[in-house]
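What you see is the complex with one protein chain gone and the rest in place.
When the chains are written out, they are named A, B and C in that same order, and each has its own residue count from 1.
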Amino acid sequence: MKLDRRIIFMIVALAVVVPLLFPLGLPVAVTDETRAVYERLERLEQGSVVMLSFDHEASSLPEVRPLAEAILNHCFRRNIRVVGLALFAEGAAVGYDILHDLAARHDKQYGHDYAYLGYRPQYTAAILGMGESIREVFPTDYDDTPYDDIPLLREIRNYGDIGLVVSVADGSLPTYWVEYAQARYGQEIIAALTAVMVTAYAPYVDAGQISGVLGGLKGAAEYEILLGRHAAGKRGMDAQSLAHLSIAVMIVIGNVVAFGLRRKNETTEAGGHSS
Amino acid sequence: MILRHGKMPQVSSVPFALLLIFFALILPSEAAAADWYAAERTPELAAVIICAAAVLVSVYLARGRRFYVRPLPGVQAIDDALGRATEMGAPVMYLTGWGGDLARPTTMASLTILSHVARRTAAFGTPILFPSHDPVVASAAQDTIQQGYAAGKRPELYNSSDVAFVTQSQLGYAAAVDGIMSRRKPGAVFLLGSFEGEALILAETAHNVGAVQISGTDSTIQLSFFLVACDYTLIGEELFAASGYLSGDPLILGAVRGQDILKIIIVAVLLIGTVLGLLQIHVFAEWFG
Amino acid sequence: MSDIGIWITALATLAIYSFLYRDNPFYKAAEYLLIGLTVGYSLVISVKTVLWPGLVLPLLGGDTAKIIPLVLGGLMFIRLVPKLGGWSRIPLAVYVGAGAGVSIPAMLKARVLQQMGATMSNVTTISGVIMLVGVITTILYFYFSREQKGLLQPVAKIGTYYMMIFFGATFGYTVMSRVSLLIGRMEFLLGDWLRLIAR
Partner (left out) sequence: MLRKIPVMVCAVCGVFMAAQYFIVSGPVSQLYGTVLDWMQIIFVCALLVGILHVITRQIKNISRPGPERWYAMIALFGIALMVVLGFGWGISRGSPFLWVFDHVQAPMQTTVFSLLAFYVASAAYRGFRARHAESAVLVLAALIVLLGRVPVGEIISPYVPQTVSWVLNVPAVAAKRAILIGIGLGMTATAIKVIAGMERTYLGSGGR
């Protein structure tokens, strides 16, 4: 059965739009993976420093923003200090916005509670360089203030002063954090990933090279539930469910149709090959 | 298939000398001069030495003979696809993906396969379209295709506007390639190299214009799409093996053989480590942690 | 967000979605605008945050050690003159060579040794055994020096099944990602723009 692609497109669009307009309120259960990330951050001492790296392009913003916000809400609420940076050019502006927005929401002061270093290209060199000296890699912050003029940064030399690195990523960047910061300097890494990347990092989690993975819009919604906040991603979860369901149904229909055609072919021309 | 024996590039002796001096200094010093040698990194050093030895020795041995590489279904499909495009009187499109530059091993392997494809299409008189996201890759492809046509005695087939740099932007590249596909309607589309998010856009459009799609990539995420959307798919390392199989280049075949030896070593180590682990001897596995 | 901003964003979003119906001038205009903006953005960010503080300011401050990267970077620009293009191979060689050198021990440790260690460390559980079998059979699937006959055939077959599970799971997760992006855009169109849903 040859179906116009546009009919399929329409089904997907409806599966997303309808539940956004008329929410179903499906329950969101928290997975162990998300809980592990939450508990790791709970174990950090107050005042310790988390390095949040915006390792993504602007194109994945709807997935990346809720993830970064969930982590930052947790950090700021627990008085954990945050140093932001970006290893992708487009992450630079996104991270700058998100960090300042969230800090304002929690009444945090720039230079004491958080700082934003900005962007460095060529991630291998940047990640390795920070293992020796962060000041060498970032002589100034994003707004051109010299590194040593920022009280929070003055206390930080290299990974030795960083409790945890969280890489918010839509691609292979956490691999570089593992290969260069974890393997070489023993830096602990957590990855907040778009859903598409989750399976790619499972081996690293299993081998203990990454301490935890927070995955996709669903992971962000779960995290907000753990934080006891009104789950911002919850409405999205209804749409997500319905869209998945409609695609699953299409896979099944496609197979049933193909199977039916094959049976028909076999009866008309015995032994004929299909596909 | 053309064997290129004796075309081995000259190996500079300087890096080998440097490597030798370095290792000669390092190896005996573990006990003596532990202050400047990072002793906790000995497992990595051992791994580097084993790998370098396996690869370099295999490449050296490959000079005089042709190592066997098992045939891969995707490779056999390449000639069929070229034949089909010729029958239809349609061109062939070849893409190396937005994810790779010239320094990436997959791009290098893909250009080797391109050289085979160019020679075959020259024999059939079928033109190749090669839009690229990277000016350096584009210029390397121009050389490769020109040489292939020349080897097939059809140098006049080459058209410089068919083999060109388009744009660096990922989605701009995808849109441009889509446009070329819907206008020129290639009979076969090769998607071999490092692909990212654009992979499915390209594969879907290729299906829409009725082309046979032969794909291969090292990106595990895009592989799941290629398996679903394309007619033949080379999985991960099969791309490297395919380039060796088609070119007969001793440099590539030697490296493939070297990696095969390493795989056997790894499987053996895994089995030994497991047995020792069951006997409660954990020291061995800890070296790897 | 200001109203003008919302309208501009909404129109740009709709211009791109119009491609789903078919290719059209609105989509093409949006596509080219996007190419221009991304190129301009990366130009500004890399000059202002990298080249300026990392090279120009130190040079103006008299840091003579920065002359080497200045020369290497300058040689890249020689590429623009086709006749002298060969000189750009020198910085390229530094880049590729240093990158290759750094990656050898790092790659072997993170991708090979640590993964082997994790595979061996918990074979006392059923899942551990299933894992070990999967790793070995999949590695052997990629053994090219012999035809997949005899013992190697069933082994490689098992490896294929493991890979299919992995690729299927990846496909599922990728759908999840792409749908999330669509949800994000729809929330914008229905919420910020049309105000049909609360934000």
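Going forward, a contact is a pair of C-beta atoms (placed from the backbone, for glycine too) under 8 Å apart; a residue touches a chain by one contact, two chains touch by 3 or more.
This one's a predicted model, so the numbers in the text were calculated from it and none came from an experiment.
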Report summary line: Considering the complete assembly, the absent chain touches shown chains A, B, C
Query raised in the report: Out of B:116, B:154 or B:263, which is the one that touches the chain we can't see?
Result: B:263
Query raised in the report: Looking at B:165, B:195 or B:245, which residue reaches the missing chain?
Result: B:165
Query - Residues in chain A touching the chain absent from view - result: 3, 5, 8-9, 11-13, 16, 26-29, 31-33, 57-62, 90, 93-94, 96-97, 100, 120-122, 124-126, 128-129, 132-133, 136, 142-143, 184, 195, 198-200, 202-203, 206, 218, 237-238, 240-248, 250-255, 258, 275
Report task. Determine and list the chain B residues touching the chain excluded from the picture. Result -> 9-12, 14-16, 18-19, 22, 26, 35-38, 41, 44-45, 48, 51-52, 55-56, 59, 102-103, 105, 107-108, 111, 135-136, 139-140, 142-143, 165, 167-168, 171, 197, 200-201, 203-204, 207, 218, 220, 224-225, 227-229, 236-237, 240, 251, 255, 258-259, 262-263, 266
Report summary line: Contacts from chain C to the absent chain lie at residues 1, 5, 8-9, 12-13, 16-17, 19-20, 25, 28-30, 32-51, 54-55, 65, 68-70, 72-74, 76-77, 79-80, 86-87, 89-108, 110-112, 115-116, 118-119, 127, 130-139, 141-142, 159-176, 178-179, 181-182, 184-185, 188
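In the analysis below, only the chains that are shown with their structure count from here on.
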Query raised in the report: Which chain's mean C-alpha position is nearest the mean C-alpha position of the whole protein set?
Result: C
Query raised in the report: Any idea how many Å lie between the Cα centroids of chain A and chain C?
Result: 14
Query raised in the report: Where the CA atoms of chain A average out and where those of chain B average out, how many Å apart are those spots?
Result: 30
Report task. Hunt down the residues of chain B that sit against at least two other chains at once, touch-wise. Result -> 220-221, 289
Query raised in the report: Considering chain C alone, which of its residues make contact with at least two other chains?
Result: 38, 99, 109, 114, 117-118, 166, 170, 174
Query - chain C-touching residues of chain B, taken from the complex the two chains share - result: 41, 43-45, 47-48, 51, 67-71, 103, 167-169, 171-172, 175, 178-179, 182, 220-221, 223-225, 227-228, 235-238, 241, 256-257, 260, 263-264, 266-267, 269-271, 273-274, 277-278, 282, 284-289
Report summary line: The answer for chain A against chain C in the complex is residues 6, 9, 12, 16-17, 20-21, 59-63, 89-90, 92-93, 118-121, 124, 128, 139-140, 142, 144, 175, 178-180, 182-184, 194-200, 203-204, 206-209, 215-218, 235-236, 239-240, 243-244, 247
Report summary line: Given the complex, residues on chain C that touch chain B span 23, 28, 31-32, 34-35, 38-39, 95-96, 99, 104-105, 108-109, 112-114, 116-121, 123-124, 132, 135-136, 139-140, 142-148, 163, 166-168, 170-171, 174
